[in-house]
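One structure is given below, encoded as C-alpha cells.
Only one protein chain is missing; all other protein chains are in place.
The chains carry the letters A and B, assigned in the order they are written, with residues numbered from 1 in each.
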Amino acid sequence: MSSNFGSMPLRYRISIDREQCMECGRCVENCPYGVFRWDGNRILINSRNCTACHRCVTYCPRDAIMLQEQPCDYRSHPVWTRSVRESIYNQARTGKIILAGMGSVSNLPIIFDHLMLDACQVTTPPTDPLREPVELRTYLGKKPSKLEFRQKPNGDVELSTELTPNLMLETPIMLGHMSYGALSLNAHVAMARAAKETGTYMGTGEGGLHPGLYPYQDRMIVQVASGRFGVNIDYLERGAAIELKLGQGAKPGIGGHLPGEKVSADVSRTRMIPQGSDAISPAPHHDIYGIEDLPQLVNSVKEATEYKKPIFAKIAAVNNNAENVAAVARSGVDAIAIDGFRGGTGAAPRVFRDHVGIPIEVAIATADKELRKQGLRNEVSLIACGSIRESTDVIKAIALGADAVYIATAALAAMGCRVCGNCYQGLCSWGIATQRPDLVARLDPDVASKQVANLIHAWTLEITELMGAAGINSIESLRGNRDRLRGYMLDEGLLEILDVKSVGA
Amino acid sequence: MCGIFGVMDKRRQMMDGSGIREALSMMNERGSGEGAGYVAYGIYPDYRDCYALHVFFDKACESKAVVDATLEQWGTIECDEAIPTCDQPNLKANCTPWRYFFRPDASLAPGSASPEKDVVTNLVMQINAGANGAEIVSSGKNVGVFKASGWPEDVADYYRIEDYEGYIWLAHNRYATSNPDLWERPDPFNLHDWSVVENGKTTTYGANRRYVESFGYNCSTGTDSEVIAYLIDLLTRKHGLEIDLAIRALAPSYWDEIDRMPEAEQKLNRALRFAYGSATMNGPFTVVAANPDMMIGFTDRGKLRPMVVGECGDRLYIASEETAIRAMEPCVESITRPAAGEPVIGRVAP
C-alpha cells in the first residue's frame, strides 16, 4: 500500500555550473549513489540520491559542482522542526524504527566548548616544549596504589611489588573500536599503520581480526563484544590488549546488527559466521546478567591469556555512570573506556542516538571523582571516547580525569570521511565504510595511514604546546587537574559535578 | 618570588632564632612584606612528649571553646596558653596565636601503626575544615610554627623568636599573591612531624590535592605547602616509603632517563611513577622540609627554582640564596648547588 506523502522535499540539491563543466564525467564515475548519469553527452543530476559525501565536489576538476543543504523550506516552526516532521512522515509510511548513521545530531550545548584552559603567566613560567621535555608517554593499565619492598640478604632494599602489564602509548590518543565489516579492510590497515607509526594503539571493534592486520597485531586492542564474533583463543592471543565491550555511547542498552548484505566472504571469515547472515550483537553479554558475572568474564579472558595482557572494558555513559565505573573497576579490568552519548556508530536507532546517555565530559569527571573517593583510581585507567574532535578535547578530557582518549570519527575524517552519516548504506564513496571492492580500492592505505598519523602527530604537538603553556611537563600531572580548567557559561550545578570553577574564580 | 631558608644541627646543638631572623631578612627582595614564618624543632623540651598545637583564633572568646571541646574529645590537654607576642607597629594582628600541649588518646585510632599521629591528623583536618574561627598551624611534638603577615623581622620580633632554641629551623619569606591578610597563609606548613617551606608554585595543585584528599586529608588553605606536607606524611608514614623514594615519587625522573637505567632501577622508578603519578609535583618549586630527625631539600626536575646548600661543621643549610647562608654562617665551609633530581637529605645523629 502506498502512502500519500509523495516525494519528500530534497535534503540536498546538487547543481552543475554548466559554464565551468567540461563534461569529464568524474562526478559520474565517483558517485556511488547514482546522483549523476550520462544522457548522451550531457550529465544529468538526481539530487534525491545525494548524501552530501562531497566526493563529486572533491573530484570535479573545475569546481563546477555545488551542493546546497535543505533547498526546500518547510514552514518554519520551533517545535515541529523539519526533523520531527520528516521522522513522522517516515514512520507513518513504514511503521518502523528509524535507524541513523554516525553520532548524535541533537543540538545540545557541548561542554568541552565551555571549558577554558589555563596558561601560566607571572606566578609560574610556561614550559617551552621546544627546549624542555614535555612527556606525553602514557601507560594504560592497573597501577599499584602503594609499593612494597623487601630487604635482600645484603641489606639492600628492593621492590617486591610486581607491576601488571600496561600498554605504553607515546601519546594519549588511541584509535577507537570500529569493526572490520562496518569499515573496509583498507581503512583498518590504514589506521593500524598509523597506530604503529605514532606509537599508539587501535581497536579492532567486534568484527574479529583480518589476517591483513596480523603484521600490526601488537598495536591492536582486540574487542570481545556480546556477539563474540571472531573471538577465539588465537584472536585473544594476538592482541596487545583485550577489550570487553559492554556498551556503546551511541546506543546504550542495546546491541547491534550488521546486516547480512554487509557480511561478505571476507567479513564472514573474520567474524566466523556464514556469508550473508545477519551478525547480531545482543544487548547484554549473555554470560553477564549480574555484576558478579563480569569478573568471571574478565578472569576467564585473563586465565585464557595467562595474565599477559591488560583487559579493558567499554561502557556507555549513562545516569549512574559513577556507580557503573566503580563496579567495573572492581571486576579486575585494567582500563575502562567510557563512551559518551555523542559517540559514533555505523547505525543506531535515532531515538537512542539522540536521547539516551550523558555527555563524556560529565562521565569522565564523575568517574574519576568516584574512583578516587572509593580508593580505586589506580586500579584502572580511564579512556574517554565519544566525540573527541580536536586536541583541546583530549586535553580537557584528561584534565577532567581521563588517562587517554579514543578517537574514531575524527580518524575517519582524517581519511576523507565527510561525516555524511550514510555509513549504513555500505556505499561509502571514500572507501571507508563499505565492502564493495571498487569503492574499497579508492582508499589507498599508504595515503590514508599517513593522514591519520598526521592528525595524531598534529594533535600531539598541540597538546604539548598547551601543556607547556600550563607549565606541565608530564601527562600524569594534567590528569584530573581540574584546577587548570574553568567553566564559561556553565551552570552552577554542572560546575559542581565537573568539580571545575567558573571563569573568574 | 619567595625566599626559603633551612638550617639543621646534626648533633642537636641548639640555635636561637636571631640568626635565622637575620638570614631570612637577607632575602627580603624575594618577599613582599606580607608574610613570613618560622618553624623550629626542639623548642619545647618541657613538653617533649606532648603534641604542641599552635592555633590561630579569629576570636579567642568564641573559637577557643570549640577547640577545647574538640581536643578533650580526642585526648587530654596538659597545658594551654597564649603564645607570647610583642606588638609590632607594622603588624596588624587579626588573630590570637595560642598553644596547647596535648596528649592524644591512642585508643581512638585502633589498629593504626601510628595511632597518636592519626588522632592528631584527624584533629587538624576537623578543626581546619570547620568554619569555627580556629586554624591549627602546627601540631608536632617539640615543634612550633610562628608566622604572620609582615616582613620577616617584624614577624620574628612579634613572636620573639630569639627566645626559642631549636636544632632545626625552617623559615619562609613570602611574596604574597593572594590573601595577604591571612596569617595562616605564609609557610611553613606543618602536620605533626613534618614541616614544609616552598619557593615556587606548582602547576599540579589540583591533581595533588585530589590525590591526598582521597586518603582522608583535607586541604583547607589552597596552598602548595599544605598539600606537600600531607603528601610527605602519606608517602613516608602511611605508605612506608623511605624519604629518598618519597622525594623521587614527588619529583620523578623523565621517562627517557628511566629508560636508560639498569633494569632493577628502571623497574623501581617505573613503579614509582605508576603508583604516584597523581602525587607528582610539576611546575617550578624548591621544597625544604624537616621532621625531628632530618632536613631535606629538593627541586622540580626541570630545576626552575634555585637551591643553595651550605655546610659548616655540624650545620647543614639550604636556602634560596647563598647570602642567607652567609648571613648566619659567614665562614661557611662549602657551598653547592645540587642539580635537579639530587635531593639533599641531612639526618640528625641518632
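As a working rule, a residue touches a chain if its C-beta (ideal position, glycine included) is under 8 Å from a C-beta of that chain, and two chains touch if they have at least 3 such contacts.
By definition in this document, contacts and distances are computed from a predicted model.
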Suppose you had to identify the omitted chain by its UniProt name; would it be "Inner-membrane translocator", "Glutamate synthase alpha subunit C-terminal domain-containing protein", "N-methylhydantoinase A" or "NADH dehydrogenase subunit L"? "Glutamate synthase alpha subunit C-terminal domain-containing protein"
I'd like the shown chains that the missing chain touches, ordered by label. A
Listed residues A:Ser3, A:Gln20, A:Gln70 or A:Thr94, member touching the removed chain: A:Thr94
Check each of A:Leu130, A:Ile233 or A:Met489 against the chain that is not shown and name the one that touches it. A:Ile233
Which residue of A:Thr123, A:Gln296 or A:Asn454 touches the chain not shown here: A:Gln296
Sort through A:Ser277, A:Asn319 or A:Ser502 and give me the one touching the missing partner chain. A:Ser277
For subunit A, residues in touch with the removed chain: 87, 90-91, 94, 96-101, 227-228, 231-234, 236, 257, 259-260, 268-269, 271-274, 276-278, 280, 282, 286-287, 289, 293, 296-297, 299-301, 303-307, 349-350, 421, 424-425
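Just so we're on the same page, only the chains that are shown with their structure count from here on.
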At what distance in angstrom does the C-alpha mean of subunit B lie from that of subunit A? 47
In the complex, go through subunit A and note every residue touching subunit B. 120, 123-125, 127, 132-133, 135, 137, 139, 143-147, 149, 157-159, 161, 163, 166, 372-373, 375, 377-378, 470-474, 476-484
In the complex, the residues of subunit B that touch subunit A are 177, 200-207, 209-211, 213-215, 239-242, 245, 254-256, 264, 267-268, 270-275, 277-278, 280-284, 301-302, 304
